[in-house]
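As you look at this complex, bear in mind that one protein chain is not there, while each of the others sits in place.
Residue numbering begins at 1 within each chain, and the chains themselves are lettered A and B in the order written.
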Amino acid sequence: MLNKTGIPTKEMVSSKFPSEETLVKPKAILECYEAIPCNPCATSCPFDAIVIEDGLTAIPQLLTDKCTGCGQCVTACPGLAITVCQIVNKKALFKIPYEFLPYPQKGEIWHGLNRGGGIICEAEIKNVIANKSKTALVTVIIDQEYLHDFVTIMRK
Amino acid sequence: MITKDVIIIGGGPAGLCAAKMLSDQDVSVLLVDRDHHLGGQLVKQTHKFFGSEKQYAKNRGFEIADILIKDIINKPNIEVLLGATVAGLYKDHVMTVVKDEKYYKYKAKAFIIATGASEKSLAFENNDLPGIYGAGAIQTLMNAYGIVPEEEVLMVGSGNIGLIVSYQLLQAGVKVKGIVEAAPYVGGYKVHASKLKRLGVPFYMQHTVKRAIGSDHLEAVEIVRLTDDFQEVDSDTKIIETKALCIAVGLSPLSQLLGMMEVDMKYVKELGGLVPVLNNLNQTSNPNLFACGDVGGIEEASSAMMEGYIAGLGVLKHLERPHPKHDELLHMYHHELELLRNSAYGEKTLAGLKKLRGGPYAE
Partner (left out) sequence: MRIKTHPILSFPDKLDVPFYFEGQLMMGKEGDMIAFALHDNGIKTLSKSLKLHRPRGFYCGIGNCSQCKMRVDDVDNVRTCITPLKANMRIEIQKDKGGIK
C-alpha cells in the first residue's frame, strides 16, 4: 500500500504510536517504514533512545522509556518522518517539522491534515522554534480523536 | 603542452574527494570543471542527505558541497580550472581543454574521470517544446539562481529525483500539479512520497506522457494510462494544463571521455547505461585511467564520495606512492559502500555491478 500510494495504512501508523498511558509524557513517533541506509535520528538523540539494529539501515526503534520527547530527532530526520506526541486533557500535542515560509505564528489556527492531504481538524499553533538547520519545530494542539490521523498543517 | 601529475575531470563530490585524498599525500592535482563553481550537483540540493556521519548525513546537499570544497580550496598543490570544458582525452595521455575561447593541451601521469551523469529524456510527441525541462535544470534554476521556473509544474517520474524536486518546487512557492509514474509503485524513498501526499500532491500512477500540447511553448500535457505491462490504454487519457513539464526519468553516465580512451565498457541498464569496467581501486582497463562517482554507475553523492577516496588511493598506488594506510582505508571505504548499498535500492546497483564485473566484484 505504501509502495503504491505513499500513504501508510492505519495499522502501520498505529503500530508506531505508544499506548495512551505512555503518551502522558511526550514521545517520539518514528514513522519510518522502510529500511534505508540512514541514521541521523539515532546519532542525534542525546538520550540514546533510538536504536538501529545494524547501525545504519534497519528501521529505527524507539526505546520509549529513554525518550524525553525533546524533538532533536524531529529536525534531524532527512525524511521529515518523525513527530513528537503527548496526550493532555483529551487533546494531542504534536511537535512537527515544518519547512515552508511564512512560518506559522503562536496562537494562529491552521488546518490539520491527514497523510493523504485531507483537511480533518483544526490545529492551534502553540509554539514555533526556528533552528539553524532550517527545519522549524512547530508545536500544535488538536483534538485527541485525530491522534492517528493528523500529520501536518496548512494555512487557512 | 602543460604537464601535471594527476588530472581530475569533474569537480563534484567524487572529484573533490579524490583530490583531497591525493593532495593530503602531497601529490599535485589539477581539478577541471566545465561549470563556474565546484560541487557538481550538490550545490543545488536543498534537502538533508541520508546515509551516515561519514557521508555527512543530516546536512543539506549544498552544505556538504561547502565542506568538501573548503577541504581542498586553499591547498597549494591543488590547481582548479573552472569554466573549462574537456574537449578530448587521448591514448597518449593528452587532454585538450577549451576555456574562455582558448584551447589548451595537458599531459598527466594519471587521470580520474568524475564527470557524473546527465538527465535522460522521454520520447513523446512534441517533447522538444520550450517549457519541458529535465528535473536538474528546474533545480538549478530555482535553487542555484533563485528564479521561479513557472507558477505550476507537472512532474514525470517518482524516483528520488522526481520526489525531491517536487518538494523543492513547493518550497519555492510553485504548484505541483501531479507526479506521473509509469510503474504501479513509487520508485523513490517512501518518506519522500509521504511528504508530498500529505501536502495533497496527486500521484498519477501507471501513466505516462502521450504528448505535449502547444505551439511556441508548452500549454498542456496529455497523459495516458498504462497496463501492468506498460502498454498504453488509448481510451484512457487525461489532459492536464500546465506551462512546465519536468522530466525525472533517470540519469545516464557521461562516459564519452572514457569512450575516447577505448577502455573496456559495458552497457548495464541497472547502472544507467554505458559504464567502464573497474577494479576494486576504481581503475579502468587502462592503468593510468580511473573513474569514480555516477560516471561509473548511477547512485548517490554518498557513494560518489567513497568512490572518490578509493580512486585517490588507486592513483597513489599506481604512482608508486601508496598511502601509508592503503589497505585499512580501502577496506573501510568498501565497507561504507557495502553499507550504503545494503537496502532494497542498493540491490539494483549490486545487480548491475555483478553484471558488469561478475561475481563479488572486489578483486
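The definition used in the following text is that a contact is a pair of C-beta atoms (placed from the backbone, for glycine too) under 8 Å apart; a residue touches a chain by one contact, two chains touch by 3 or more.
Note that the structure is predicted; figures quoted are calculated from it, not measured.
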Chains in view that touch the one left out, judged over the entire complex: A, B
Full-complex contact with the absent chain, from B:147, B:239 or B:344: B:147
Absent-chain contact - pick from B:51, B:136, B:296 or B:352: B:136
Residues from chain B at the interface with the omitted partner, ascending: 34-36, 41, 46, 60, 62, 83, 85, 101, 118-119, 121, 128-134, 136-138, 140-143, 145-149, 171-173, 216-217, 254
Touch residues of chain A, complete complex, unshown partner: 99-102, 134
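What we mean here is this: only the chains that are shown with their structure count from here on.
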Residues of chain B that touch chain A when the two form their complex: 47-53, 57-58, 60, 170-171, 184-186, 189-201, 203, 205, 302, 339-346
Touch list for chain A against partner chain B, complex: 2-8, 31-40, 43-44, 54-57, 76-81, 99-100, 113-118, 133-135, 151-152, 154
